[in-house]
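Just one protein chain is left out here, and the rest sit where they should.
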Amino acid sequence: MALTIGVDVGGTKVAAGVVDDRGEILEQVRRPTPSTNPKETAEVIAEVVNLLKGKFEDVKAVGLGSAGFVDETRSTVLFAPNLAWRDEPIKQKVEEQVGLPVVVENDANATAWGEARFGAGRGEDFIVLIALGTGIGCGIIINGELYRGRFGIGAEAGHYRVVPDGRRCGCGNRGCWEQYASGNALVHEARDLARVSPALAGRLLELGDGSPEGISGPEVTQAAREGDSAALECFRTIAQWTGQGLADMAAILDPGAFIIGGGLSDAGDLLLDPVRTAFAEALTGRGHRPQADIRIAELGSNAGVVGAADLARI
Amino acid sequence: MALTIGVDVGGTKVAAGVVDDRGEILEQVRRPTPSTNPKETAEVIAEVVNLLKGKFEDVKAVGLGSAGFVDETRSTVLFAPNLAWRDEPIKQKVEEQVGLPVVVENDANATAWGEARFGAGRGEDFIVLIALGTGIGCGIIINGELYRGRFGIGAEAGHYRVVPDGRRCGCGNRGCWEQYASGNALVHEARDLARVSPALAGRLLELGDGSPEGISGPEVTQAAREGDSAALECFRTIAQWTGQGLADMAAILDPGAFIIGGGLSDAGDLLLDPVRTAFAEALTGRGHRPQADIRIAELGSNAGVVGAADLARI
Amino acid sequence: MALTIGVDVGGTKVAAGVVDDRGEILEQVRRPTPSTNPKETAEVIAEVVNLLKGKFEDVKAVGLGSAGFVDETRSTVLFAPNLAWRDEPIKQKVEEQVGLPVVVENDANATAWGEARFGAGRGEDFIVLIALGTGIGCGIIINGELYRGRFGIGAEAGHYRVVPDGRRCGCGNRGCWEQYASGNALVHEARDLARVSPALAGRLLELGDGSPEGISGPEVTQAAREGDSAALECFRTIAQWTGQGLADMAAILDPGAFIIGGGLSDAGDLLLDPVRTAFAEALTGRGHRPQADIRIAELGSNAGVVGAADLARI
Partner (left out) sequence: MALTIGVDVGGTKVAAGVVDDRGEILEQVRRPTPSTNPKETAEVIAEVVNLLKGKFEDVKAVGLGSAGFVDETRSTVLFAPNLAWRDEPIKQKVEEQVGLPVVVENDANATAWGEARFGAGRGEDFIVLIALGTGIGCGIIINGELYRGRFGIGAEAGHYRVVPDGRRCGCGNRGCWEQYASGNALVHEARDLARVSPALAGRLLELGDGSPEGISGPEVTQAAREGDSAALECFRTIAQWTGQGLADMAAILDPGAFIIGGGLSDAGDLLLDPVRTAFAEALTGRGHRPQADIRIAELGSNAGVVGAADLARI
């Protein structure tokens, strides 16, 4: 049985695992990301790969899922703000230290591939995955294959513009989708509400230890589960923007399924139900076309490791 | 040499041509569309096909480019408001009358295919075509193949939302891209200007026989070519929305080239230059990624016939 | 009993009347406005005044309500696009020809004064009148006196901005209130609807002789009275913007009453009911403050003549 190693390189942690051809993780390991030092990051990656490789005989290749833009040859990370990487030849660097072939992929693409092969996307060949976390990660599966675009930088849907002159985005533009539909957007919404209407946001403030800044995603989800009207309003707002965005994606891509992952997807039906409603109300040509299914991701935070490993296999 | 017939079925006319495998039209014919009667439209299509078929021995197949949503089996038009078609089994109807295999395709898809194979898209495998006319027609080429989506309804980019609560669109939504970036949007802009600032729009009104309603696309283009500042402002506004939209498409699809067709593309550099500028200023990650080329279409109004014919061949 | 003459000078007609101190019009006369020739306009005004003056012995003064900006000495029209007047010394010109003292006032101010003294504003000292017609005319009564501002140009509320980068306005800006809440805005809304959704707007098109351009205000009002859902939607949209604007005025001015005049006010409760609802939902501090009353004007198209005449008296 051929094994591969998948590595998920994010701004805060490096997660790696040995994965078999059914998508099962046989062993895994994590390290904090030394994010301000590009050289050290490559070394940490090599370290975890060598550690895992030492435990299994038949590891054949390594798949690396990285934040940022990956070039079309799947070798170099062109730009990854959170990792301090610019034109980083990470494939070569890691190959030299681990003695295995390495393929590099955008992390959301790896996540999408993991869900497509072994998670919520099984049996569907046209998938758009969006991971709602700090921002929006996006991966697209077309005809059963990962879509990378002409230059390797496709599927950055978090940065299409949804509001002219809207909220400032880290990419330098204003009004990007991820500023309105993401885990951070939910927290932004809840803190705003707590700041201007403390009375209305009483339960949120209580869970947040009294200050707007103390409120983060899990608090909003918990309050919403308890039926708190302020938290539910925050969810409705984010779901509205999410559903609208999925309808926009459907106008362009007409996929068979959308998969919602990322930290925000832990909210489950609390998120899914209003997203489906908003999508159905916003889809162009509704009533005259089949509609994509909208599902919650199944692999959780492991999807990136599993997907990266599997991409190294093919 | 194998020949095929391409038919372009629009709201006002049916155009058909015999096309060879180099994309050359050997002979063509046009008829007005009997658009309120679905049955008659099929008969007109069959009539022009039979007429052309009678003149060439080796016609092997027919490609039909039609406005509206085409189902995934490329047989039935699900919904085409301008043709009065709902669930119209047009493949079967035409095949019965012409005795040749027929494939049906969305008209903008056929246009995109024509340009990709024989026009401005030659040599590029990842293309987004937008045809700026009454609305926005859109076709997408991925890996050298026409992209149709899971249900056959992909590439309706004219209906992704660019302005929340924006201008009303014929699709029933508000704020769709085609309400801001299309030939009609240009005319809308010019008439608005003439209505509220007749002094400023003097040349436009002159060309439009004195009334705002008299101004149409060719008048705006002519005035802009003369250097009229009001007309140039209208072009800049439409180019801004077009370039922004292409940047949004690039965020999602990362194509190698955009091709701009449709009636508005007759304006050439008058449109192309400000679109390129707007695109370059709006692209997410600009400076850290290769940029798609933006080109004017080359086949003009024949692209749909040529593309449909070629799609029948493969 | 002292009489005065009121003259209402608009872009299309000059209306004049002899008015007594109870606001009764004893006799009136109308002439078309020779709007492209400033000199002739003054002559037409003098002609109608002299005509009326000849019939009544004790006419003491003339009040002139004019479109445009009137200077602080109430003598000169600084700017009136529809009358081709720039720095027109109309007080002096008319006085020379009629031998009576003349005061000049903005037409909406005159209308507001008429309603305040003899119409819907009786008994209220803090009033904002808005006249919904081609645009929004506005007049403000504070402490029982007409408010003119420091330079005579106050109460142009139709040109505060309600939508950033919104609809183009004749004043040269974008997003002015009158582009969203006026008789013209209602017609704009109805034509737009008819253009993009002819099926939905069937009754409007029928009344408009088949084309969107054939639909004007009275048609929309008639269809709405019949219960036509498309026309009612147009009214709701305009009422929403009107009520929001009144709430904005209330935040700044806190009047005791709003009076809605202009051609659109003929719709009566069809307009008034949804305006009141929108106002109540948009008012800042609602629930903690007394609310202004919202009323339909009572004097109709005579308010300008009556108000101008009365302003000449004081």
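As written, the chain order gives the labels A, B and C, with residue 1 at the start of each chain.
We adopt the following convention: a residue touches a chain if its C-beta (ideal position, glycine included) is under 8 Å from a C-beta of that chain, and two chains touch if they have at least 3 such contacts.
Everything numeric here is computed off the predicted structure, so don't read it as measured data.
Enquirer: One chain isn't shown here. Among C:V29, C:L200 or C:A282, which residue touches it?
Expert: Checking each option in C:V29, C:L200 or C:A282, the one touching the absent chain turns out to be C:A282.
Enquirer: Of the residues listed, A:E213, A:E226 or A:D269, which one is in contact with the missing chain?
Expert: That would be A:E213, which touches the missing chain.
Enquirer: Would you indicate which residue among C:M249, C:V275, C:I294 or C:L311 is in contact with the undisplayed chain?
Expert: C:M249
Enquirer: Per the definition of touch given earlier, which of C:A84, C:I153, C:L200 or C:L232 contacts the omitted chain?
Expert: The single option touching the absent chain is C:I153.
Enquirer: Which parts of chain B face the unshown chain closely enough to count as touching?
Expert: With respect to the unshown chain, the touching residues of chain B are 164-165.
Enquirer: Considering the entire assembly, which residues of chain C contact the chain that has been omitted?
Expert: 69, 78-79, 86, 124-126, 138, 140, 142, 147-164, 171-173, 176, 244, 247-249, 251-256, 282, 284-286, 288-290, 292
Enquirer: In the complete complex, the non-displayed chain touches which residues of chain A?
Expert: On the side of chain A, residues 167-170, 172, 192-193, 195-197, 213 touch the unshown chain.
Quick note on the criterion: only the chains that are shown with their structure count from here on.
Enquirer: Taking only the C-alpha atoms, how many degrees of rotation bring chain B onto chain C, rounded to the nearest 5?
Expert: About 180 degrees, rounded to the nearest 5.
Enquirer: How many angstrom between the C-alpha centroids of chain B and chain A?
Expert: About 34 Å, centre to centre.
Enquirer: How far is the middle of chain A from the middle of chain C, if each middle is the mean of its Cα atoms, in Å?
Expert: 56
Enquirer: Would you give the residues of chain B that are in contact with at least 2 other chains, written as numbers and ranges?
Expert: 172
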